[in-house]
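This is the structure, below, for whatever I ask next.
For this view, one protein chain was removed and the others were kept in their places.
Just so it is clear, A and B label the chains in written order, and each chain counts residues from 1 on its own.
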Amino acid sequence: MRGASQAKWVVAAVAVALAATACGSSSSNGASDGPVNAQGTFSYQSSEPQNPLQPANAMEVGGGRVLKNLFKGLVDYDPATGKLRNQVADKIETTDAQNYTVTLKSGWTFHDGTPVTAQSFVDAWNWSANTKNNQINSDWFSDIQGYDAVHPASGAPTADTMSGLKVVDDTHFTIALTGPVSYFEYKLGYTAFSPLPKVFFTDPAKYGQSPIGNGPYKFVSWEHNKAITVAAYDKYEGVDKPKNSGIVFKNYSQSEAAYKDLVSDNLDVLDQVDPSDLASYKSDLGDRAVDQPQGAIQNISFSLYQDSWKGQDKAKVRQGLSMAIDRDTITKTVLNGSRQAANSWVAPGAMGYKDNTCGEACTYDPAKAKQLIAEGGGVPGNKITVLYNADGGHKEWVDAVCNSIRQATGVECVGDPKPDFKSARDLVKNKKVDGLMRTGWVQDYPLNANFLRDVYGTGAAANDAGYSSPEFDKLAAEADKATTVEKTAELYQQAEEQLAKDMPAIPLWYYKTTAGYSKNVQNVKYDSFGDPVFTQVEVKQK
Amino acid sequence: MPDLIEKNVPAQGAAGSAEPKPEKPRSLGLDAWHDLRKRPVFIISAALIVLLVAFAIAPSLFTSVDPRAGDLQHHYLTKPNYLHFFQADWFGYDGQGRSIYARMIYGARASVVVGICVTAGVTVLGGLAGMAAGYYGGWVDTVISRVTDMFFGIPLLLGALVVLNAFTTRTVWSVVFALVALGWTQMTRVMRGSVITVKQSDFVTAARALGAGTGRIMFKHILPNAIAPVIVVATIALGGYIATEATLSFLGIGLQDPTISWGIDINSAQKVIRTAPFALFFPAGMLSVTVLAFIMLGDAVRDALDPKLR
Partner (left out) sequence: MGRFVARRLLQMIPVFLGTVTIIFFMTRMLPGDPAAAMWGDKAADPAQLAAFKHRMGLDVSTGQQYLDYMGNLLTGNFGETMAGRKVIDVIGEALPVTIRLALLAFVFEVVVGVTIGLFSGLRRGKAFDKTALVFTLLLISIPVPVLGFIFQNVFAIQLKWITPTVQDSMNLGQLMLPAIVLGSISLAYVARLTRTSIAENIKSDYMRTAIAKGLPRRKVIGTHLLRNSMIPVVTFLGTDLGALMGGAIVTEGIFNVKGVGNALYHAINLNEGATVSGFVVVLVLVYLAASLIVDLLYAVLDPRIRYA
């Protein structure tokens, strides 16, 4: 559910062309490179944005992917290397990881022709952070000094601007944080930190329907529930100039339908292959099939706030349950290879990822699993339930995990579906789960801190397990204060070791991007957020 | 309508599976029964239904395989071995590596219970309301018809979400309750339309002139002549209810693991129709056979009951 925003890196699409079957691939499926039509546009499988198109107002991919093409912030992630690269920023300087001086490049313009200045950023951030404006991602600005004045925990804001933001001149501004955050620049790659043109503030609601940005594409039209159309912006100053002339974000309510359209070349670029076509999509699409890692992880968390899961002994039970899950077989069969078995709490590709931090506890071993559960005093009632939302396509793997646990340990295990995301979320959020629950994390930015502090820190917004470890918190706090990102990542690796001891959540598998594209396009790459690199898509000449 | 319900008890016997009553040799029910026993369609359909009920009551007689035991080694890839009669791999394995044959047998209980109970509930409740509306007309008709209008306005998904969420633990019976509560209106309309036509018939006027009571006219004269469309809709709808149960499970508000039902299996098998069509074929085939059995039974019973077709 998290907003996908920027690219990190791309592994060349693993083109596994399976043996051609009778109705499957033939040589005509090949993505042979052809002459490029620079005037060509392509379509992309999308969904209806839940909110108006304002940069800090999209947490779901439907709006997020449109916004990241319409707006461009100070920095973004190079899809090829995953390194931060400057876009509107010429340089961002700091000595203490707390006070930053930003220098902008000149020449950037909004789609209405007005220049992008330091004021465009500061006004946009102040507006987005303000409680009054109800931007769903407003908490992204909470590191900045004066955030609590524009966005107090309760009540009306006492100021319109954050004291930590100061415009020096048209191309310079300074940012003061409440404390050192070594990876603040990583956060700046998120769409929420985009600039806004002056005209936006005259009528934010209107410009939420027809946004004016500074990104590689300019807004053309939004036919609700049908399509959003954007066209290449010819005065775009970024390093990633579009190689095509526009995108149609086509709304699909079912991914099966999108897949059928892709196979028949009525849709050009796929978001994700639906589960029912996973077994055959590689033979359908040949080397136009995409299969590569993505910065997201699937876990099962424990309701540690319930008495039945408290106490140090229970950590053994949790490790035992983890060892009762045959991750390799499940990912290969039930999930059709669309996931990769996990052995750590951070998705590979994020900076600071370390292989096998979970170690033995994430290895399938029924005998050891039984033994650990017995040593830990057993599972309360010898029965567990796994809460999940039925509208997310989780049933198959939850059933498989439960089968695995039941058959390995004799502990009765059943899935506990709730009809939709919000009803499952209500129970999780209000800490009313009794047993296990499906949890997952999609990276906001490709750094291990995002997978650890935001999920396992005491009181963290997404700490669904209610996990609280003084050791973990201490290491995380130290890591945040480090002056370099590299040091931060290293300290977070130490914090991750604490998770292996306590096992508040069982890591199951990392997500993969399983997608594909039509015969009309070429050079389609995906980044670690699972988004195609839109600007680099080439439309073939007919 | 408590009086209608009481009067309905003997009448239902006449309409459905009346037992022979020696003291009334010329009764409609007995006639029908004699007629039915000679019809091959009836015999076949009754045999099928008995078999289904046997599956539902004692599934372990038909297979020794645990329908919940899954071995992912068998995940779809193990094709059915059609010569291994009554063995685990007779019809292959499903996505979790569970025996499709065993699940087909064990799934009968929930599916048959949902199908039959919902159909019975809807037919009795909707039929009585429809008959009252059609027969009495006037304000009775107005109230019943307008209430059905209101129920039609409730989207099934919304109604099922609200009703089923009210149950803390969901069983087959809560699903039955929800489907009856949301589905009786259609039967009411069909019955009402049918009764309105039959009410005009000469034999009804004649019966009334002979001084027959309301109950007698309704259940002895109008019901046998008006029941045909209800039987048609009910027998077809039976399959529909089994399928709806599957939809509810899919949405997370229907039956839950460890309950096994054809509907749940049909739903999960739809996703793999390209790789493992057999996973869909067997539970869906059972659903078809069940519907066919009830359609044939309905046809036979209706033909036997209808005086005009004698």
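Just so we're on the same page, a residue touches a chain if its C-beta (ideal position, glycine included) is under 8 Å from a C-beta of that chain, and two chains touch if they have at least 3 such contacts.
Worth saying up front: this structure is predicted, and the values here are computed from it rather than measured.
Considering the whole complex, the residue from A:Lys132, A:Lys235, A:Lys310 or A:Lys383 that touches the absent chain is A:Lys132.
Which of B:Ala46, B:Ala102, B:Val233 or B:Ile264 touches the hidden chain is settled by the complete complex: it is B:Val233.
Touch with the chain omitted from the figure is made, among A:Lys91, A:His224, A:Lys241 or A:Lys310, by A:His224.
Chain A meets the missing chain through residues 1-2, 48-52, 59-60, 131-132, 134, 136, 138-139, 151-155, 205, 208, 224-226, 251-254, 256-258, 260-261, 263-264, 266, 391, 418-426, 429, 439-441, 461-462, 464. Against the chain not displayed here, chain B makes contact via residues 142, 145-146, 149-150, 152-155, 157-159, 161-162, 165, 185-186, 189-190, 192-194, 196-197, 200, 228-229, 231-233, 236, 239-240, 243, 246, 266-267, 270, 273, 280, 284-285, 287-288, 291-292, 295, 302, 306, 308-309.
By our rule, only the chains that are shown with their structure count from here on.
Here the spacing of chain A and chain B, counted between their Cα centres, is 47 Å.
If you check the complex, the residues on chain B that touch chain A are 68-70, 72-73, 75-77, 95-97, 161, 165, 250-253, 256-258, 268, 270-275. Contact residues of chain A toward chain B in the complex are 275-277, 279-280, 326, 329-330, 333-334, 389-391, 395-396, 399-400, 402-404, 406-407, 414-420, 423.
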